[in-house]
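My structure is below; once you've seen it, I'll send some questions.
And now, chain A:
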Amino acid sequence: MSSGIIAKSNAFVIGGIIVLGFVLLPQVANLGNYILSLLFTLFIYIILAQSWNLLGGYAGQFNLGLAAYFGTGVLSWSLLYFAGVPPYVAMLAGGVAAVILACIIGIPTLRLKGIYFAIGTLALAEALRITVGNFFPASVYVPPTYWSNYSIIERYYVGLVLVILTITTVYTMVNSKVGLALKAIRDDEDAAKATGVNPAKYKIFVFVISSFLVGLAGGAFSYYRGLITPVYQFLPDWTFGPLVAACIGGLGTITGPILGSIIFVLLQEFFSQTIGKAHFIVTGIFFILVILFLPRGLVQSGASIRRLLGRKP
Partner candidate 1 sequence: MIGVFYGLVAIGLALLFGVMRYMNIAHGSFIVIGGYISFWLFTLWRVDPFVSIPVVMLVMFLLGLIVYRVLFSQLGKFPEGPRLGTSMLITFGLILVMDNVVAFLWTSEPKTITTSYSGQVFEILSVRLPVIRLAVLGVTFIVIIALHLFLNRTYFGKSIRATAEDWEAASLLGINIGRTYLVASGVSIALAGTAGATIALMYSITPYSGLEWLLTAFVVLVLAGLGNIKEVFVAGLLLGLVEQLSVFFIGGHFRAVVGLVIFVLILILRPQGLFKQ
Partner candidate 2 sequence: MRGTVLEVNKIDVYYGDLKALWEVSLVIKEGEIVVLFGSNGAGKSTTLRTISGLLRAATGSITFNGLNLMEQAVHRIVELGIGLVPEEKKIFRGMTVLENLEIGAFLGSARQAKNTTMKWVYEVFPVLKERRKQKAGTLSGGEQQMLLISRALMSQPKLLMIDELSFGLAPLLVQNLFRTMRQIHESTGISILLVEQNVRMALEFSDRGYIIENGSVVAEGRAQDFLNSQQVKDAYLGIASEE
C-alpha cells in the first residue's frame, strides 16, 4: 500500500515539474510563433481528447458529436467578443453555451445505448453543422485591430491553464466515486443499476462537464484563431481527431489522451505540407494497428509491446 502512495506522490511531483516547465518555457526560451502555435494546438487537442475520453474511455459511451460542442464554443465566443464582451468572459460563455447545447441535444441521446448513442450523437452533430452552415457564411471578416494587439504568448498561457484545468478535473473525477461509477457503467450498465448506481445521473454529469470543457476550449481556440469560420469547428474532424488520439493513447487512462494527442498533432504537422489531410492516412493505419494489436492503447500496453517485439513480458 505504501508503495502505491509513494508512486502517486512521485507522479504528482513529476507532473508538477512538467507543469512548471511549461509555465516557464516561454519566459526562458525564445520559442517563436510556430512552436507556440503548435503547443497551443496540442493543448486544445489534449483538452478535447481528455473530455471525450471521460465519457468514451471511462464510461464506454462513444460521443461522436463532440464537434458540436467545440463549434458552439467557438461560435459563441466569436459572436460575443465582436459584440464587445471581454475575451475571457466570452470563453466562459462559450463553455456555458456548450452546456446549454448539451442539455438540449446531448442529454436526450443519453438514453440510447451503445452503437445507437454513437450514431445518434453523430447524426445530431451533423444536423447542427448543416444548420449552422445554412445560417452563417463560410467566413466572417475580422478587423485588423485584432491582430495588432495579438499576443501568442497570452494564448499559450490560456491554453496551458485550460489544459491543466482539464487534466485536474478529469483526474479528480476519475479518482472519486464518479470514476468508479463510470467504470461500472462501462462494464455492465444493468449490473451497475442493480448495485445502486444511477447510470443516468453519472452519464449526465460527465456529459455536462465534458461539454463545458470542450466549449471552453472552443472559446480559447477562437481567441487564438481570430479568423471566424463558423462551420469549420463543427466538422466531424474535431470529433474524430480527439477520438483517435484517445484510442491510440489509451482509453480510460489520463496519460493516454495526452500521449495520443502528441502523436496525432506531430503527425499532423509532419504531413502538413502534403495534399489534403494526408496525415490521416498514416494516423488511420496506425490507429487500426493499435486497435487490432494493442487495444488498450499505447499507454497500457507495455506487456503487449514487449511480447510483440519478441521479448518476455
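Selection rule, in plain terms: all candidates are chains of the complex that A comes from, given by their letters.
We adopt the following convention: a residue touches a chain if its C-beta (ideal position, glycine included) is under 8 Å from a C-beta of that chain, and two chains touch if they have at least 3 such contacts; residues count from 1.
Owing to the predicted nature of the structure, the values given are computational and were not obtained by experimental measurement.
**Student:** In this complex, work out which of 1 or 2 touches chain A.
**Tutor:** 1
**Student:** For a test of understanding, state which residues of chain A touch candidate 1 in their complex under the given definition.
**Tutor:** My answer: residues 62, 108-109, 111-112, 114-116, 118-120, 122-124, 126-127, 130-131, 134, 236, 240, 243-244, 247, 274-278, 280-281, 283-285, 287-288, 291-292, 295.
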